[in-house]
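First the structure, in the form of structure tokens, and then the observations on it.
Yeah, one chain of the complex is gone here, protein chain that is, but the others are all in their spots.
Let's turn to chain A:
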Amino acid sequence: MNAILKQYQAPVWNEPVIMEMGYPGRRGVLFAPAEPEIRQQVGDVSALIPSKLRRQDRPALPEMTEPEVLYHYLRLSQQTLGMMGISLFGTCTMKYNPQINEQMAWRPEITELHPLQHEDTMQGALEIVHEMDLMLRELSGMDQFVFQAGGGSEAAYTNCAVTRAYHASKGELEQRDEIIVTIQSHPCNPATAAAAGFKVVTLMLDENGYPSLDALKAAVSNRTAALMVTNPDDMGVYNPEMKEWVRIVHEAGGLAFYDAANFNATMSKLRPREIGFDACMFMLHKTFGAPKSGVGGPATGAYGCSAELVPFLPSPLVVRDEGRYRLDADRPQSVGKIREFLGNVQVVLKAYAWTRAMGADGIAQASDISVLANNYMEKGLLAIRGVTRSHPEATTPRMEMTRYSFQTLKEETGVDTHDVQNRMSDFGMDPLWQSHEPWLVPEPFTPEAGETYGKEALDQWIAVIRRISEEAYSNPELVKTSPHNQAVHRLKPGATDDPESRAMTWRAFQKKRLRQARSGTDQMRAVVD
């Protein structure tokens, strides 16, 4: 673990907003005037646009040459703070996304696909969707998958919609209006339950780092519609009592949903259905090697369930009949659409390519490596002054990630987790991920090693934290005023939330600046500077 820290300095361009750039009359492309014959035939082109739709003024676009535009965006890309180096974002399962999979997703068979074209003309695409379904069935033990959801939260919402339809079919929906979650479940579990109209009952953790069976028993009743639980949870803690949990929920008449957001730790080791779960969710853009792409997708939440729930799944389903694939939309009990058409098929394709390339053995090995790598990191990180672990007394091992705390560091030096985050970027390292809210552990951070990075990269990450801890104890101001080697300095807390100093569009910016110029304040100006 004696990694040498890299010298790093981000480029600083002080790049203006593109709307402030350009010179009058400059153009990127000059179009030849239309030939006289065409002009004669067509007449006044602008007259073709109905007068009410025609704009009165010419658009106020920046006047620039093509290379000027390219340089501008190149410089902006050089000032990107993340996704440039080692990126150990807890709960996001950052993986390398092979170039060849990207290339395949850009093939015309995918990009030119029209969602309304006849199924006979897209047998290949449907085959990929169906094969992915089969592989996920193998990994989960479920009976059918659907890929409509454009992300994990939509898959969780799919589960709430299916839960609603299931209880409605039994005439119990009115009575069963509660969904049980844990305080360290994937935050979209309570959020989607509430969005779907359920009341949310949250279980707190006990000393072992997961809720007790007693808490669950106190929570279930004839009002229980479902349990939604993430395991391992948001802190990498695996609850070993899941079979009993599912039994208790089933006994009360509820459904059990396994949010496998953190599946990397357990893929190929357990099947949610074998534990007893009725449904589960995988994130193809995390666990299955399609790009996480920061936040914003495109992503796919693969939702799978038992045969009993299949009638309620969104439509259409891709099914195979006598060697042919077709879209089955004749499903009277279906919850309908969660998202249009088949979802993000290009993401399914990338996940399919990844899964086929890995194979069963590769997936098992990836899981082993991610757990081993996290426990290796834990050894290194806990040896650093000011770093502690959540639930230090718990004996259950941490799986693919660990929740740590800088509370000791903060109390002893004044340096908090935000300061460490900022300072990390000075080493060309992607800033650490803290924790979902609410912060049960103060000053949290949660690296997830994954299987992508080599031991050297993990050592590098640990070495950066060790260095920052040393700096915090010897020169805390250095850390508190960081970043120093970055494209930008630290944002002033609070400013980002003040609507008067923020604008999402150029027009809003101009309007607010004008208003402030009139009132004699100049907050908008400061943002551009």
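Throughout what follows, a residue touches a chain if its C-beta (ideal position, glycine included) is under 8 Å from a C-beta of that chain, and two chains touch if they have at least 3 such contacts; residues count from 1.
The rule is short, and it goes like this: contacts and distances are computed from a predicted model.
Undergrad: For the chain not present in this complex, what protein name does its UniProt entry give, out of "ABC transporter permease", "Cysteine desulfurase", "ATP-NAD kinase" or "Electron transfer flavoprotein subunit beta"?
TA: From the choices "ABC transporter permease", "Cysteine desulfurase", "ATP-NAD kinase" or "Electron transfer flavoprotein subunit beta", the unshown chain carries the UniProt name "ATP-NAD kinase".
Undergrad: Given the contact definition stated above, which residue among A:D120, A:E308 or A:E411 touches the chain not shown here?
TA: Going through A:D120, A:E308 or A:E411 one by one, A:E411 is the residue touching the chain not shown.
Undergrad: With the missing chain put back, one of A:E15, A:D206, A:E241 or A:D368 would touch it. Which one?
TA: Looking across A:E15, A:D206, A:E241 or A:D368, the contact with the absent chain belongs to A:D206.
Undergrad: Touching the hidden chain in the complete assembly: which of A:L440, A:I462 or A:V479 does that?
TA: Among A:L440, A:I462 or A:V479, only A:L440 touches the chain that is not shown.
Undergrad: So which of A:V12, A:I183, A:L478 or A:A503 would be touching the chain we can't see?
TA: A:I183
Undergrad: Which residue numbers on chain A touch the omitted chain?
TA: Against the left-out chain, chain A lists 183, 190, 194, 198-207, 211-212, 214-215, 218-219, 410-412, 414, 416, 418, 434-440, 442, 476, 491-498.
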